[in-house]
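Note that one protein chain is taken out, while the other chains of the complex remain in position.
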Amino acid sequence: MSTARLFLSDNAAPVHPAVWEAMRKADHADNPYDGDALSAELDARFSALFGRECAALWVATGTAANCLALATMCAPHGGVVCHREAHIEVDEGGAPGFFLHGAKLMLADGEGAKLTPQGVAAVIDPVRNDVHQVQPHALAITQASEYGRSYSPQELAALGAFAKERRLGLHMDGARFANAAAFLGGSAEQAARAAAGPVDSLAFGFIKNGGMGAEAVVLFDPEAASQVRYRRKRAGHLQCKGRYLAAQIIAMLDNDVWLANAAHANAAAAEIASACGERLMHPVEANELFVRLTAAERAMLRTEGFAFYDWGADAARFVTAWSTKDADASALAKAIAAL
Amino acid sequence: MSTARLFLSDNAAPVHPAVWEAMRKADHADNPYDGDALSAELDARFSALFGRECAALWVATGTAANCLALATMCAPHGGVVCHREAHIEVDEGGAPGFFLHGAKLMLADGEGAKLTPQGVAAVIDPVRNDVHQVQPHALAITQASEYGRSYSPQELAALGAFAKERRLGLHMDGARFANAAAFLGGSAEQAARAAAGPVDSLAFGFIKNGGMGAEAVVLFDPEAASQVRYRRKRAGHLQCKGRYLAAQIIAMLDNDVWLANAAHANAAAAEIASACGERLMHPVEANELFVRLTAAERAMLRTEGFAFYDWGADAARFVTAWSTKDADASALAKAIAAL
Amino acid sequence: MSTARLFLSDNAAPVHPAVWEAMRKADHADNPYDGDALSAELDARFSALFGRECAALWVATGTAANCLALATMCAPHGGVVCHREAHIEVDEGGAPGFFLHGAKLMLADGEGAKLTPQGVAAVIDPVRNDVHQVQPHALAITQASEYGRSYSPQELAALGAFAKERRLGLHMDGARFANAAAFLGGSAEQAARAAAGPVDSLAFGFIKNGGMGAEAVVLFDPEAASQVRYRRKRAGHLQCKGRYLAAQIIAMLDNDVWLANAAHANAAAAEIASACGERLMHPVEANELFVRLTAAERAMLRTEGFAFYDWGADAARFVTAWSTKDADASALAKAIAAL
Partner (left out) sequence: MSTARLFLSDNAAPVHPAVWEAMRKADHADNPYDGDALSAELDARFSALFGRECAALWVATGTAANCLALATMCAPHGGVVCHREAHIEVDEGGAPGFFLHGAKLMLADGEGAKLTPQGVAAVIDPVRNDVHQVQPHALAITQASEYGRSYSPQELAALGAFAKERRLGLHMDGARFANAAAFLGGSAEQAARAAAGPVDSLAFGFIKNGGMGAEAVVLFDPEAASQVRYRRKRAGHLQCKGRYLAAQIIAMLDNDVWLANAAHANAAAAEIASACGERLMHPVEANELFVRLTAAERAMLRTEGFAFYDWGADAARFVTAWSTKDADASALAKAIAAL
């Protein structure tokens, strides 16, 4: 596999050197669980980044991060509105049903797998306000979306206002949060704040972006943070050598590695996108490309050593990563242009 | 903390060099989740070790390992009999209630936190066989126990026969399985088989014994294994870079590192034990010591640089690890002898 | 309300005299829960009716009946395929999520709110057979459907074969099972067997058809029956004076009251239907009519004393019951014809 030019998924990428180094530096005895010095830094680091008070807890997966956050804002008898193609609906093996004790996902439509106030209203306005129907308690959006689209600050502000008006919690699945932030641009603080908008909680992904096994659940509501601490343990997600997870996250925050890595992946995606023209199914606003390609065309690309997933019968998905080689991206762009 | 002579907990120990090396070796792109080459080896490796067919899945914590296994043998309306001081009852934040959807822990007594058929019968025989009372579905035992006691093959055989007779599943929490195996002795295969006995499932702990964040759920029932694969994902425990967890486990199995590490910790414990005499509250059959010490005695030991937990008002708990220095163990033994 | 000509819902109807009489006859001390003589009759009565061995347990609501049965055939990590407009999806307040511990409802399409093998396949065939996606464990159909359509024996046989082939449980929500049976015709045994087809479990509704607060969960799998006994208690549905529930059900079975009541309701619906012509949105195969009526037409009917629910902006729903007066049905038919 290692000799292929890989565009399968960023979750197959290796671990960034800075992360390795930080983990090795943490390799001494320290207090277990999250009692170590590194874990203790997280709240302050993320509060500084986002410019508002928050708590940040490490967990091993985005699935756990999303579900632990959602459980604080949606009661078991409530519902979470998400896009019909959201990862939590399609690809998390029913985890929200488990962590939220049977709460319901309420599926909305929206271009590019993005929600809008209108799209959400179309789902929740018809819900009768009675006990026979599950009432919405929260919204969950993905930044960047499942189709590699980024929410703009304006779009996030509109969703935040809508959520507030309807008394809904607002959670963000940020498996590729860094890619959205890099797309929106600016300093680390500017980019992070633009990409997060007014969300109540964020699953800030590091694993696809150079980490090994640590994501951060970022909670802007202190009561929610207290709940998540208990729920994390209860879900078997409080690792006893937590310092190795904290080290990963801090390494990514230090020197804005998270943003630089994402910018690299985005640039690779942009270069490939520039060769795709009309073939692109969605604007490329992060590190994923959905490209119309016939079976013959895909076969040809694979002959040239490119590895990627089919996307239905007539398209392919390419994902770039922090580790994508410039030469591979250029080669892919040329190969597509030459088809 | 690093300059102290640490006997706090083996879960504070650093990561073994062989584990680091294996993780670094795995640092290339590979299939995500458990689709990588290393994860694919696990079933065969554990089947060989135990001499019977099994499936083995990595997870990040012992809590998850225990609960995922128990959920396959106890329905939500059933109960799991465990010792009153079992870790799953006392120290897992209610995780069994979460993973088993409200199933009940039924608390039995037994010396040294070990269950016996008699102790279990005393709990389940009075349960009326009607729907008003929760019926037992499974037994959970800890090897080595919460007091550092190891079940002998004879004790395990008796529990296995009892479980079979009563149609109960039999699960083993093996957070310190290696220490029990090392205590029972023999080759890796002999020790592993002696320590596991006829259990249906085992949470085989590696983290306290030199790993970083990987335990193995070992399932001797193929149907259970299939269920656990789904439940692991659903619980957010299917890490996308799973190869780094598989690498840790395989590193521990290679060259019997798991057994050698545990033997080292046990030897350190034995040396300290030899100085404790009547002070010992429990025979030392693994790597934990529960030692009667007055507050003044404990203060004196701490002055000498020893770090450990109080155990109630009149005792202390010392835990040795793979990384315990011989000199520290000897020093502690001498210090206790000198009290 | 009592002077209106009521076509709101059959669940607003009073209790049938035979049911009252049986309840009064049960009004003496007897063993609590389901230890009484009447509850003990149920298994045999339903086994005789359906011509195959089954267990039958009373519960107070159709919601409980459906969910208790479904929980025996769908694990918490699995899914139940039902129609997008099924009552369990739309109107049971998320009860399946509660009773099935977070299992997922997978929504299929089909004319008249009825499932077909093709419609189900369209939902489950795209599900990848991996742990990231919830796998289907069961099908749930409604007889008669939410649009008053009845499954024919041929349709049920096809669904049964499909379910068997795909290893899915097959449950029937029979809130209006009697109406479907009456529509299919024949003796009580013939009608019941035709309407149930090869289902694994049936929520046999009596409340809308003359009962007060007793439905029967009918389980054709003995292992499922044993589970439901425990789960019923655990859900707070094992009433201590259960004999009054058993009495209701037996009163409905005696002299085929259940079938006669349903036939009466169906006949009233048929008479009204005959006046509706092109206005009918669905063939009338039970006791519900969905009729295209403008707001002005509905207002006119209400002026004449008819009570019914709007069905969207341009239609109305009329439901007949065992207690619908012939004169009211005729009057409604005439009033609609005269519009």
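By written order: A, B and C. Residues from 1 in each chain.
Methods note: contacts are C-beta pairs under 8 Å (C-beta built on N, C-alpha and C of every residue); 3 or more make two chains touch, one makes a residue touch a chain.
Here the structure is a predicted model, which is why all the values come from computation and not from measurement.
Only one of the listed residues, A:R193, A:R232 or A:H282, touches the absent chain: A:R232. Across C:F183, C:Y230 or C:F306, the single residue that touches the chain missing here is C:Y230. Although one chain is not drawn, its touching partners on chain A can still be listed: residues 75-77, 101, 131-132, 135, 227, 229-234, 238. Take chain B: the residues that touch the chain left off the picture are 76-77, 79, 90-94, 96-98, 100-104, 131-134. Seen across the whole complex, the unshown chain contacts chain C at 1-2, 6, 9, 11-15, 20, 24, 27-32, 59-61, 63-65, 67, 92-95, 97-99, 207-208, 212-213, 230, 233-241, 244-245, 323.
Simple rule for what comes next: only the chains that are shown with their structure count from here on.
Of all residue numbers seen at the chain A-chain B contact, over half occur in both copies; the interface is built from largely matching residues. For the pair chain A and chain C, the distance between C-alpha centroids works out to 43 Å.
Here the spacing of chain A and chain B, counted between their Cα centres, is 34 Å.
The set of chain B residues that touch two or more partner chains comprises 230, 233-234, 238.
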